[in-house]
Every structure is written in structure tokens, then in C-alpha cells.
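Only one protein chain is missing from this complex, and each of the others stays in its spot.
Residue numbering begins at 1 within each chain, and the chains themselves are lettered A, B and C in the order written.
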Amino acid sequence: MEKKTLTLNVNNQDYELYINPKTLLVEAIRDHIGLTGTKRGCDTVSCGACTVVVDGLAVKACSVLAMQCEGMKILTSEGLEVNGNLAPIQKAFLDEGAFQCGFCTSGMLMSASAFIKETKGKVTEMQIRESIEGNICRCTGYNSIVRAIDAVLKGKYAEGKK
Amino acid sequence: MNRYTVINPHTKFTVINTHVHNVDGIAKVTGRATYTFDVVLPGMLYGKILRSPHAHAKIKSIDYSKAMALHGVKAVATGKDTLGAKQGIWRRYKDLCDEQLLTVDKVRYIGEPVAAVAAVTEEIAEKALELIEVDYEVLEGVYEPLDAIKKEAPEIHEGFERNINVTRHIEWGDVDEGFAEADYIREDWFRCGGQAHMCMETRAAVSSYTPDGKLTIYHSNQSPYYMQGLMAGVMGMREGDIRVISPYVGGGFGGKFELDGAIFATAVLSKKCMRPVKIVFTREEDFIASKRRTPMFYYSRTGVKKDGTLLCREAKVFTNGGAYTGMGATALYLTGFFHSFPYVWQKGYRYDGYRVYTNTLPSTSMRGFGAPQAMWCSEQQIEWIAADLKLDPIEMRRKNSHYEGYEVPGQATIASCGINQCYDEIKKWIASKGKLPKGHAIGLSACGFMSGGIFNWFDTPYSFSSAVVTINMDGTVELNVGAQDIGQGSNTTMAIICAETLGCKIEDVKVHSGDTDYNPADLGAWGSRQTLMSGNAVKRAAEDAKKQLLEFAYAQSGLNIIYDLDIKDRWVHSISRPERGSDYVDLVRKALRGKSGQRIMGRGFYTPYRKGMISPAYSYMLQGVEVEVDEETGKIRLCDSMTAHDCGQPINHLGLIGQLEGAFSMAAGYGYLEYMPYEDGKLMNPNLVDYHMIRAPEMPPANIAEIDTYEPEGPYGAKEAGEGLTNPTAAAIGNALFKLYGIQMKECPIKPEMVVNALKEKKAKGK
Amino acid sequence: MISDFRYLKPGSMKEALQMLKEHEDECKVICGGQSLLVIMRQGLVSPEYVISIKQLKDANYLKYDAKEGLKIGATCTHRTVEHSTMIRDKYPALREMEEKLASIQVRNWGTVAGNLAHGDPAGDPAPVLIAMNASVKLGSVSGERVVPLEEFYPDLFETVMNHDELIVEIKVPPRPAKTATKYQKFNLLDSDMGLIGVAVTVTVDGDKCKDARVVLGSAAPTVIRARAAEKVLIGAKPSDSVFEKAGEAAAAECSPVSDIHASEEYRRHLVKILTKRMAKAACEQAKISG
Partner (left out) sequence: MSVSGPIICPVCGKKAKTGSAIDCARHMFGTGDKPHRQWVDAQGLSFIDLMIEQATTPGNKSYQILADVIEKDAEKRQKGK
């Protein structure tokens, strides 16, 4: 088996990897780089626990080859907080109790933050729900997560506030 | 999006029922929380399990020499490498300890572990599995309980005639006399499906056996103490030589308080090669080889007076127990008990439950513990009876409901019950919705649930719950509990109870749980027991510590003996003169000095006494679900819901809301989405493409009216919340369909096809 | 477990086609890989070479002109189609279909061409595109050929592509006047594949239905046209009874299977209902469309 060298940029940090080309993005992030916030809950691109943001787009890292992400900017849940300050969506998750066991939370946060970034103007509650449609949460019943996303979109955590 | 109202709230608290963040929150929203899934130890090997392709077969021989020869394979284990101990969580009853986690000579379901491999990489381990040669003698299998009890059915476990695993009989009053007096008798057959726990974190374990004869296990479970005890049994070790660490746990829902293939195989493999071994189930393994909610066949016969007075009920139940007992025996009892809930049966109640072995995935406890099945049948039948007698279904329920002080003969005493107010709240909600659009209807369902089990089938010599509170010189608090946080937020709940009791702030409390070496034994997270039982232990431990603090406060205060001191929000003060006081941290320092430097340490224990056979306390609820049905396709959509809920005194505000919403989503799934079809013992949808769970767009608002009652047995009056709410929803959906079209759904989950067929049938009858 | 392969990263479509020619039988082309990686993980396919075209920017386009109609490049993702205002104006049914296709994550990475090449009869794009009379341009080192999408699928998970070919472009003709397409799938979860999917295109002329295409997803081993249903509609004066008849015709001519999710009978029932509804919706839309 021929290995390949690959430079992966995760959370604004370049990582030099020497990997089997079949390595999935989630495996590169968890097993090679060691960022275990990103989880895995299935093998069928169903659960979304492995969701990360690649060049601004939420994708399921279990169905992307790491090799395909060369030169792209990858963001994981570990990259949301900026030197000790939580991102608005993280604060909102705390305030709304938008997690329980927490296993889906990293993926959920990434879907949510990608949606928040690309959202301009008003959105319906159903649009918020569809933004996390690809993420399964067995604990919360989603409503607290929807409330958290809604709160951020309504500017509750904007600079200056709270 | 959601409405949460509290009826007659108590306001005397400084921490309890306030908006407190989950104490594990920061770790969980920043990706810092590490689960067993994430654990990596130096020199760790990766394990894989070889599983039976046959539903029922004898193992004639296993040859794993080729696998051993594969480069990178460090150990292979089969049942022959184990003590072959038959284990089960019903330790008191040897008959019910029937499962070898690595089978020695026989497999009883597809997916049962046959051998396990440890290798330097997961990939090598997987390759090695293909090199293991197993010679099976395939036996005839049987998959449905009503087939398995037939004379000619194959015997799954030796000595269990007709494959009957457990029977349960519950009875009070004179049912036959009741039927003799009844104006109206209704009898129905129901069928309830299985359901997968589907924890986001699949079963996972990392075991490390060391030459000093000690075993350390990281394991995703609901009760580290149970795992320690059970592993001691199957490994032939002392409990004390086994340390079980349960870090953050990715969900449990009743499926993670028994031993699983991962924990046992890793331990056996690690002992063989003296290196840490990790096994994480794939999602498919988690579906086919963990356990599931028990599928049931229900017969229920109910006798009533024409005014709707419930006289008597007789229920007979066959459950599909699958290949092993697990927690199924308890589910069998509880389903029978809760089938009587939440009603008073004037003449009597009788239940006969039969748990039958089949060659399918073992059935066990799952959130609701038999009650969702019981309510699916009971609450629909009650609705139909009300319709048959032309009575208001809410008022008919109300007049027959439990009440404070009622005693379920020989079973339970109801010390607190807010169900009467639940009826009022739901009536208000229905009224507030006005006229519903075409194709919409609201279905109702009432129920109750226990706050922890009193039964001790595990045969523990320890008290059910224990806690230790240690106060450091700076006023920070170490709270050690055996209670396990599996996402339900028990760490937060315990911290709240500790802070409230001690009079410190929530951020002063550090909760230590999930490690049998450092925390006292506790039965763990099942049957909604922790808030009440562990909560009581924590409260008593904090009271113990507080008493020691106050001794010094009294000594220095020089107060007249008639005055009393208290601590609230870090303020030590005279109750009659709250403004007069001193700082809590200052007091801690003095007390420490007074104890010649020993830290203040309080201990608390709880075991229920004189509380009947089932549980110390019961929660009550009434739920309304607005359902929309596409009459042509039969597709069901949930539009809105309201649950009036009595959980005594809410402790953990955010946690409570989360639990109630989460329970709803799981219960709704049981009602119309989640099914586990088997063909010749093979699960046909062991993946998340074919197994459907509610996702965000399908989830309706889950409005809650919290009825605050006071439960004398609970800490600060608290009782169960979050599990009981898994019970009513399926029946509520069924009742909405009944209201809409007069069709009676007798099988759950309700597939759209079943709705279409029921409507066809009705039309046919109409003609 | 995915078996080892050699990873090839062409710099251009031309180079990609050469690699494809070179390794023909023992290679797979990956772009989004939302389906491919799943079946590779299941061991259903284990190619020796995997050619990634994800990075081929020149193939990532979405073009429209009034004469030639719509052109979707090989590496154009579902999400690009979904977000395009041009698509919203010219081919609203495509957008509506995309909005319901799996989840945002899948649409962000997966491509329309890849979805078509996978050949899953339950896929959403094929029925809609066939209803729009789309075709695929297949490229290979020896040149290009255009195949009508409705002739693209000989059998379950099979396409007429040769091993050295791949879909370089999807072509959708301009929407004729007074024409509309409607698509709906029936599923238990919003994000699910359809138990049944039905796309209907109708062209109206005055109060008559001038032309119609009825396409059924997961109602047969491949996506199929319901010709009998089309006959019912063409030339008829749209009415509920006509739609009903069209539905019955479609239900009669399809050949769905029974599985754990739904019986054959129920699937036929769904074909009937959805065909009826989509035909009606398409007619109404066509009447008011330019």
C-alpha cells in the first residue's frame, strides 16, 4: 500500500500527514491529528456526528477522503472558541441546554454554525430544523437546539450584548 | 417553539430549579469531553468480535490457528478461554443468569459473539476474523413467542419447557366478581414492536489487565458499580481488584447497564496478552448484538360500570424475550404493574405475564421499562371504552385516577399525585387550540411512572445510593457520587442538591462520578432512580457536612439556644435575623482549624424502606398530541403536543425540560417510526438508513406544564422525570387516529400502510 | 473496511479520462463520494485505483442559455444547483427536488452527476431530469456521446456507460412554453430516500394537455416512464377524474417490490396517489407559467 503525504489545514493550523489515501477525513482528524471532538456514529452517512465545516460548507467527514481536502480550510468544534471565548452558538447551547449526552454535539454545532454563517435575514423555524436535519440527536428531541440556533440568529449573543 | 409553564411553583430555593448550566457543559460544547470511544492507552490493541451468522446452532469446533498466525494479531479468545460463567444482572436468581458473553458451545441469535481478536490495528483484527474457522451444527430456530411456546418448538435453553423464561403474576381484589358486576366489558389484543436504544455512542470498552492481577476498564455504561460486580463474577476476580471508569457516556436509555460483548471480550483478550484492548461496536453491531425494547403481545380485558367507573382488568402478556434474560424479567413485571396505571380498579386487577425465549436479539429494559407497551394498550382501550359508553374521555379518566394517599393493594402507596391538575391543564390547552384544521386531531394519553426500583435482584450488600461531600479550606466542595451521568444531567442535579443543602454556590461544587475506585457504590442510572435515591444520599451527605460546619458557627456565635443558624448562598446567618451573619469560606477555615486540619467530610446513604414492592414514589402525566394524517397515503405528522407533568419539585430546570422533550421524541418514534423487522432471526434494518428516528423537522413543539407537587420521600420533594414521558405518546398518536377516523390501531409502530389498510377496512365495513 | 487503493488526482478532465482509459476495469471515479464511499466500506466495490475529480474546477459549472438550455458540469454539487437563482427561475422543480435530497451535508459535497452515475432507482434527480427530457454527455478519450437520461439505466444500479466513460455534463433542454414539472417523493422522514417518487411534466395548450411525461422513482428496478399514464393525460382536458385515471394507469404499469418498509401493493397505491397529485400540480403550474 502506497502512502501519501498530505497537508491538512484544521482550525487554521497546517498538519503534515503521511497517510493511506483511503483515510477518511474523520479518521485524519481524530486518529492522525488527535482532535477527538469530532465523533462517528454510523457508517452510512446518516447520523452527522462527524460533521465538520470545509471551506464554509458543513460536510460529513465520514464520507470524504482526507486527500480530497488538500488546500481546504477545515473547522471542527475545537476551532469554534477563540482564545478562551466561546462562540455565540456554544454559549447558546449552554443557555438552552441544547445537549445531553453530548456525543452528537460537536457535529450539531458545526451544522449550526455553518447555517448561521450562510444565513442572511429572517429564517423560518422549519429552515432551522432543516439545517440540522442531517444530524441525529437521540437525547434532546432537537427543540432546545433549534431554540439555541434561533437565539443566535436573533442576535442574542452579538458583540456588546451579554 | 415551546412553552414551559410551572403550576404552583415553590420559590424558597437559591439553586434548585434555577437556570443552572449543565456542569459538564463546557466540556461538551467545546469538543473536550472524552468518551470511551475516544480513549487511547499506551500499547493499546484493537479488538473485533466474530459473530454468529446463525440464529440457532451448536458450535462443534473453532480453529483460530490461522488467525493467530496473522502478523499483528496478539490474542484470540473463544468461550473456551473464559470461565464459561453464565451471567445475568438478576444475580439473586441463578435460573435467570443465562448469558455467556462469549458462548462456549451454542449460539442462540444472529450476531452472538463467538470469538474475539486483538491486533495492533482494527484492520488486521478484522482480517483475522475471516481466518477463524467455526464448525456449526445448525439447529432449527424459532423467532416469535407464540411459535416458541408450541410443543414442537425447538428448545433454546435446556430445561426451559416451551421456552418459557419467566412468568409474572400480579393480582389484587376479585377480578371475576368485578366482571360479574360490570355493565360493559371490552377485550382487545394488541401488538407492540421492539425498539433500538440507538445511543449515539455505540457500545465501547477499553480493558487493561495488568500483571498485578488488577483490571481497569473504561466502559460506556449506566452503572459502573454493576459492571464492576458483574465483571468480578465472569472473570473470577474480587470486585475490589476491578476498576470501572465511565467517562462521558454517549447515551444509555436502558441499554447500557448490563455486560456487553465489548467489555467482556476486551477484558478476556487483555488478560491473555497483558495489553490494553479496545473494542467499539460498529453501528450495525450495536443494532444486531446489543439489546432492545421488549416486543409484546397484549391481551387486555376491562370491565366498567356504565357511568365509566373502572371495576376490573385482566391482562395477559407474551413478550418476545429473545435469546437471553437481561433485564427482561423486570420489564415483564413492570409492564404488568403499569398496565393498571394511573387508575384505581374498584374490584381488582389481574396480570399474567410470560416471557418467552426466541432466537432473536435479547430484549431488555429500555426507557419506560415495559410501561410504553402497557400504556399503548391501556390508554387506547380506555379511550375506546369512553367512546363506547359515550363518556368524556378526560372526565372518565379523572374520576378513576390515583390520588394522594391511595394504596395500590399490596404494591405501592401514592404519597404525592398531581394528575388531577394535569387534566385541567390539558383541557385548557385543548380549548386554547380552538377548531383544528381538517385532517388534524388531538389524541390523549395518561400515565405514571416509578422513581427508582425497590427490588434488589442484583443482590447488592451496599445501600442503593451513597455520596460523600468533602469541603476544602477555600470552601470548594468535592462531591463524590456513584450516580452515573449518561447525558440526563445527573451530575448537574447532584451538584444543585449539594449546593442548595450546603448553602454554597453551584460553582463551588465539583462532581466526581463514573469511577468505582474513587466513588461510593450506587446502583446507577436506571428506572429513574437517581434524582430521588442518589439525590437523597447527596442531600444527607451535604447535611452531614453542614452540621459539622454549623457546630463551629454556633460555638463562635454565642447565640441564645432558641436561635437557629443556616447557610444560604455562602452566607452563614441566623434564620430569624438573616442580615446578621458571616462568610461561609471564613467559617470553613475556622472549622478546619478546629478539627486540627481535617477536611470537613459528610457521608450520605439511601435505601428505600417500607415503600411497597416497586418504587418509593410515582410521577404522573397526561399528554395531548396533535396529529395530522394524509388520508390518502396514511402519512402521520405530529404538529403539536402538550404534556402536563407532575415530577414533584423540579430540581434541575434545564435538565428537566431537556429530558421531557427528549423522551417525547423517542416515544413518538416508538409510536409511528421505529420498527425492528426480523426475517428468520435476521434483523432487516441494522443501520440508520433503514431504521428511522425522528429528526429535527419531524419533531413538534413539546410544551410542558409542570405541576409542582411535594413528594415526601424525594429530596426537596422531587421524583421521577424524563423516563415516564416515554410512556404515553404512542397511545396518544393512536388515539388521535381514532378520533379522526374511528379506526383502532392495535399494532405499534403505526406505519402509514397500516393506516391506509385500516381506513379501507372501515370503508368495507361501512358498505 | 475500505480496501486499499491508489489515489489518482488528475489536473484536468482530459487527464482524468486518460487515467480512466488506462485503468478501466479496476478503477472508480470519485467526486462527492457520498454513495461510493458507503458501498466501498461495505466491500461491495474495491477498486485498485480511485480517480478524484473533485478538484476539477473547470468541470464545476452551471450554465444556461435560451437556445441550448441548462448545462450542469460533472463536479457541480447539489447545493450549487439548489442555491442558483437561475435554477429557481428556469427549473423550479429541480430546486424543490434538491431541497429535499438527503441532508445539507450531503448536498454540500455530493454532485448531481455522481448521483446519476450511481444508478440508484430511489435517487431523486433522475426522475425529475428525465421528466425534463434531460440527457447526459458521456466523455472518454475517444470522444463524447450524448445519451438521453431515460435510456441511461438498463438495469438496477447499472448504466450504459462504458468503463472508460464518465458523465462530463448533464444537459437539460429549455423549458417549453406553458410547461411545468412537479416532483414529490413519499418517505417517512423528510431527509429520507423516497419509498416512491413521481415526477410529472405537463405542457398545456388552451384547456387541453398537449404533452406529458410521467416518471416513476423506485417503482421498478430502474427509474421508468409511465407511458400509459402519459397516454391518459395527453390530449385530455385536465380534470380530477383524468388525474385519477392517470394515477391508476401508472400504478398498473409499474413493478415495485415489497420490503420491510412497504408492500408492493402499498407502493402501487402510492404511485397512484402521487401521480394523480403531481399531474394535477403540474397542470395548474403549466397553465400559469409563461
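Rule of thumb we're sticking to: a residue touches a chain if its C-beta (ideal position, glycine included) is under 8 Å from a C-beta of that chain, and two chains touch if they have at least 3 such contacts.
These numbers were taken from a predicted model, which means no experiment stands behind them.
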| item | value |
| --- | --- |
| Chains shown that the absent chain touches, full complex | B |
| Of B:Thr5, B:Thr167 or B:Ser576, the residue in touch with the unshown chain | B:Thr167 |
| Touch with the omitted chain, as defined above, among B:Phe37, B:Tyr225, B:Phe287 or B:Phe318 | B:Phe318 |
| Among B:Phe13, B:Tyr184 or B:Tyr299, the residue in touch with the chain that has been omitted | B:Tyr299 |
| Residue, one of B:Asp105, B:Glu137 or B:Glu187, that touches the chain absent here | B:Glu187 |
| Positions on chain B where the hidden chain makes contact | 149, 161-162, 164, 167-169, 171, 176, 187, 299, 301, 314, 316-318, 350, 352, 354 |
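Just so it is clear, only the chains that are shown with their structure count from here on.
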| item | value |
| --- | --- |
| B-C or A-B - the one linked by more C-beta pairs in contact | A-B |
| Chain whose Cα centroid lies at the greatest distance from that of chain C | B |
| Chain B-chain C separation of Cα centroids, rounded to whole Å | 44 |
| Residues within chain C bordering two or more other chains | 190-191 |
| Chain A, residues touching no fewer than two other chains | 43-44, 130, 133, 135 |
| Chain C partner contacts - residues on chain A that touch it in the complex | 1-2, 4, 20-22, 24, 43-45, 48, 51, 54, 57-60, 62-65, 67-68, 111, 114-115, 130-131, 133-135 |
| Complex interface listing, chain B residues touching chain C | 122-123, 126, 632-633, 635, 673, 675, 677, 684-685, 689-690, 692, 694-695, 697-698, 751-753, 756 |
| Contact set on chain A toward chain B in their complex | 30, 35-44, 46-47, 49, 76-78, 80-81, 86, 90, 93-97, 99-106, 109, 125-126, 128-130, 132-133, 135-147, 150 |
